[in-house]
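With one protein chain held back, the other chains of the complex are shown just where they sit.
First chain written, first letter: the chains are A, B and C, and each begins at residue 1.
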């Protein structure tokens, strides 16, 4: 077979997810950086909320990239492998929590990365984004 | 004087501008990458519309950075200086059209960069964003 | 709300802080690299004193960036997160002590990073800079 069918996340879908993430971050009172990438790791949507840490612009992107590449939530790499893989990936693969893959109809169409709060807050905000677009959760 | 008063663009303002840019891009039928940065060049909001060129993710960012730094629309650097300054700035200063500074109440609070269409289309989309948040236009 | 009022650290304020840091470093006999950035992480002022380590040029900058981004003194990140966040931020977030945010009238207007001495010496020099411009101390 030369080709196979696929699914792509639209910018409309990405913005719906982004807005839901913003709403959740405001609800819990934690300004966040939120990055949404497609399944190839290219950015689809981003926001830095008022008061969010500017170094976490990059952090949220690394988390989204890592979750899209592994098609798994960030944080699941065994400690013994974490640094090896970070270096081998040119510093782009992170194991910090707050990155979730976006699965629609069983297909990984991209990922979201959230950064500026605690790990738990980052994950909570990412989950709200997934829920808003009917994406399935994938266990860590 | 240790400090001076200033103005900051909020993420709400940035998203209003972003959405107006998307609407204009859809109206003219040209999918775009749109980046909004604050006055220090840090990203505030971004979208890549369905079908926009992925290498223009970076282009739209360079345009926004350049317009924020110079507080002028991109495209005004004399041809003889263009490459010299691109190199001297580590490749971050671009003279490609499609970057506009965002002036509110006379203060440059950031900039928008648009990339994936022709120069004229990029500028048209950027202007729609400025209009949506009542920003003043600054001549090239 | 499209914009919100803010405060900016002037170069005059930054140089006053820099000179106070130099004076303290001379008093304790430890030559230092001293970097002052604004609230978006862009450099405002820098000095490398005679005899200071040249690799700490970069160190002092990372400390200033980290303190400005987190609006907290550097050194407070839990050990388990330290390397994860260093990597996720592209190597820019450091947990080495010697970075202090600069709060004026309750607003974080930037940060100072000091590097070339021991942690305690770096922090002592940074504190002298804050005092010279009437900046509030923020606990680690």
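One rule holds for everything that comes next: a residue touches a chain if its C-beta (ideal position, glycine included) is under 8 Å from a C-beta of that chain, and two chains touch if they have at least 3 such contacts.
Not measured: the values here are computed from a predicted model.
Hidden chain, full complex: it touches shown chains B, C.
The residue from B:23, B:83 or B:120 that touches the chain not shown here is B:83. Although one chain is not displayed, subunit B still touches it through residues 4, 40-41, 65-66, 68-71, 81, 83-85, 87-93. Contact between subunit C and the unshown chain involves residues 8, 10-12, 14-15, 22, 42-50, 54, 57.
Definition applied: only the chains that are shown with their structure count from here on.
Per the C-alpha superposition, subunit A sits rotated 90 degrees relative to subunit C, a value rounded to a multiple of 5.
Centres computed as Cα averages put subunit A at a distance of 25 Å from subunit B. Computed from the mean C-alpha positions, the centre of subunit A lies at a distance of 30 Å from the centre of subunit C. As a whole-number value, the distance joining the C-alpha centres of subunit B and subunit C reads 30 Å.
Of all residues in subunit B, those touching 2 or more other chains are 8, 10, 12, 42, listed in ascending order.
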